[in-house]
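Each remark here refers to the structure printed beneath this line.
Complex shown without one protein chain; remaining protein chains in place.
Read from first to last, the chains carry the letters A, B and C; within each, the first residue is number 1.
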Amino acid sequence: MNAIACHGISQSYGQYRVLRDIDLTLARGECLTLLGPNGAGKTTLLNILATLQRPSEGYYEMLGMNGRTDRDAIRARLMLLAHGAHVYDDLNARENLAFALALRDTHPTDRDIKLALDRVRIGAFADMKIRHYSAGMKKRLALAKLMLARPDVLLLDEPFTALDPDGAALMRDHIGERVADNAAVIIATHDPDKARPVTTRAGQLRHGAFREIALEDLRADGAV
Amino acid sequence: MTIHRVIRGVQRYQGWVGGGAALCLLAGLYLGLLGSPPDYVQGEVVRIMYIHVPLAHTALLGYTVLAGGSVWYLWKRDPVVDNMCHAVAAISACFTALATATGMIWGKPTWDAWWTWDARLTSFAVLLLILLGYLMLRTMIDDPDKEARYAAVLAILGFVDLPIVHFSVEWWRTLHQPQSISLRGVSIASGMLAPLVLMSLGMSLLFSYMLMIRTQLLYLHRLLDAKKGRLLSRFHAPNADS
Amino acid sequence: MAPFKTIRWIVWKDVVIELRSRETLASMAFFALIVLLIFSFSFSMDQRAAHEVIAGIIWVAFAFTGMIGLGKSFSAELPHDCLDALRMAPVSRGAIYLGKVAANVAFLFAVEILLFPMLVILFNLDVVEDLSLLLVTFFLATVGLAAVGTLFAALTVQIRAREVMLPILLLPMVVPVMIAAVEATKGALNGDPPSLYGPWLELLAIFDVVLTIASFWLFDVVMDA
Partner (left out) sequence: MNPLRLLYLRWSVVLVAVMGLAALTAQHYRDHLAGFVPQEVTREAPAGDIRVAGMVQRGTVTGNARAGHAAFQLMGREASLPVVYEGPPQDNLRAFKTLVVIGAWDASAGVFRAREIGIVPNYGFVAGAYLVGLLPLALLVFAMSRRVNLLYEDMKTSALYQED
């Protein structure tokens, strides 16, 4: 059973076609690093897979579930790390984690949350309002959320931006751990060097069309 | 490029519907203006009924079609159905505005006022506001899928709301003033029935004809956009297409 | 997750954020106060005249205040794309809706209770001894406003010109709530026998039930893609 199987997914906005006939399958335990210049449709593809929008044409299956009909079941198994941190400014880190995980029907104890925050090294700021967090700290908080939720499918949109080398290493180690744990991961990034150690497959989006590339061709400039 | 089968059907039958509408309306106009007797109380002014009442009925019919089409869209997610809903809304708004206008013209000689807070006039005004809000909403969304969904939500909720609006306004007016000469006070003489039925039928047919035309219009625009987009992306990414 | 738990978490989140920032409550209360002040300047009223128009003034003020509160309840989800997080959450959309409605009713009702003494002072009202029916009126009308308003706030927050579109779409829909609320409030403030304005409360209750059910189902369409 494939973790993700896209069948002819296209997305158009009026006369602009952002995605064109994407056929893509990803097995569990695979990590696909997706390259592509700005406007290539990476975020749109991740949004479609994350059930945030419906493709204009085509459909996908995730873990054997239909992306059109079993949306709630799919949502329970995947997580999207997006540009927005999905946190509330006026809650502190612990409250944000508790709320986000409660919506996923995960109820970590205070100790679990504290441990996760310590692992991403923001345990010292656990009671600070997110309003005062830096972008990197928010990213680390999102990483802590991933660690606690442990979804089967991870969709990561620019996971390394805003992170310092230490944070990027934490992120990469977690991805590697999840891949070893038989999760399926898609990383959309402009920074393939950081993703390379955990990548098992590479692909490229150009003008909305997907094509698989060799791992050796995974380069930052994206020119293949 | 294939044309949607609904649009094909529309192309086949639109001539009959349009011709039927023209015939019914002409016959209805003849009977209404010349062939029917003036009313005992209202005199010649009663002839406004033959245009006002069919317009109002058709506006309500249009709103029912809009709500039904919206449910249909949410069920099937067929863009043609969305084009139809968009078309219905514009046409119903037009019919509602005209029904209100002719109602006001009827009100002036009968109640000696262009506007009264009569339950029907008020509900029609609210209906018109909802329809205009609907059309405005559609211009505020860029994503066509989102536009269709949100418009459907608004239409369905408005349809649920409308009886409550009418009921509450009617209740409110009867509490505040004795019922004024109601438009319903006109007893329908036998000579009046024929033009009324013909005009109602003609207006419903005209509404269907307009709906067919406007649905095609919106559909063709969408087709044009999609087609242009395909050409554009072929131009941008020549390799990807082969 | 059990829907009730989701509702509780959503309400908890909204209330905690509101208690920390006090943005919505403060701006709503302040706005309503300004509206009331402007009304009291523009009609120089004796007590008798006040009784005729006060119910209308109250509900104009509350409706516009409600627009602010309802709009904020979803625009607060916009920073850091929290709305997307809610849309991706594997919980029933209906539970999210009910949680948001509950939080909105709580905020609006709190502001109304807060402003009522101010009204009594500004417009020299005779305070009726039995306020329970007035409170029921306020509550039912607030639920009606919030039931439709929450749906439309969720809808308009995802489109252009949302601050304008919310009142444009919402106000025509809640005409019945406004009529019934004004009539019932008038009756309650004048100390009329409840049998006179009771039907309006029934109408409010019917409206609340019908439109909450409709919005409950439609919220799914608004939030899901």
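Things to note:
In this section, contacts are C-beta pairs under 8 Å (C-beta built on N, C-alpha and C of every residue); 3 or more make two chains touch, one makes a residue touch a chain.
Only a predicted model underlies this, so the values are computations on that prediction, with no experimental measurement involved.
Although one chain is omitted from the display, it touches the following shown chains in the full assembly: B.
In the complete complex, the hidden chain is touched by one of B:A113, B:L193 or B:L224, namely B:L224. Set against the missing chain, the residues B:V6, B:I105 or B:L132 yield one that touches it, B:I105. Seen from chain B, the chain kept out of the figure touches residues 1, 22, 26, 29-30, 33-34, 38, 40-41, 43-45, 47-48, 51-52, 55, 94, 98, 101-102, 105-106, 108-109, 206, 209-210, 213-214, 216-217, 220-221, 224, 227-228, 230-231.
The rule is simple: only the chains that are shown with their structure count from here on.
If you average the CA atoms of chain A and of chain C, the two centres end up 38 Å from each other.
One inter-chain figure worth recording: chain A and chain B are separated by 47 Å, centre to centre, where each centre is the mean of the chain's CA atoms. A separation of 32 Å divides the Cα centre of chain B from that of chain C.
For chain A, the set of residues that touch two or more other chains comprises 53-54. Annotation for chain B: residues touching 2 or more other chains are 142, 145. Of all residues in chain B, those touching chain A in their complex are 77, 142-145, 225-226, 228-230, 232-233, 236-237, 240-241.
For chain B in complex with chain C, the touching residues are 74, 126, 129-130, 133, 136-137, 140-142, 145-146, 149-150, 152-154, 156-158, 160-161, 164-165, 167-169, 171-172, 175.
Interface residues of chain A facing chain C in the complex, by the touch rule stated above, are 50-54, 71-73, 75-76, 80, 82-91, 95, 99-100, 102-105, 129-130, 138.
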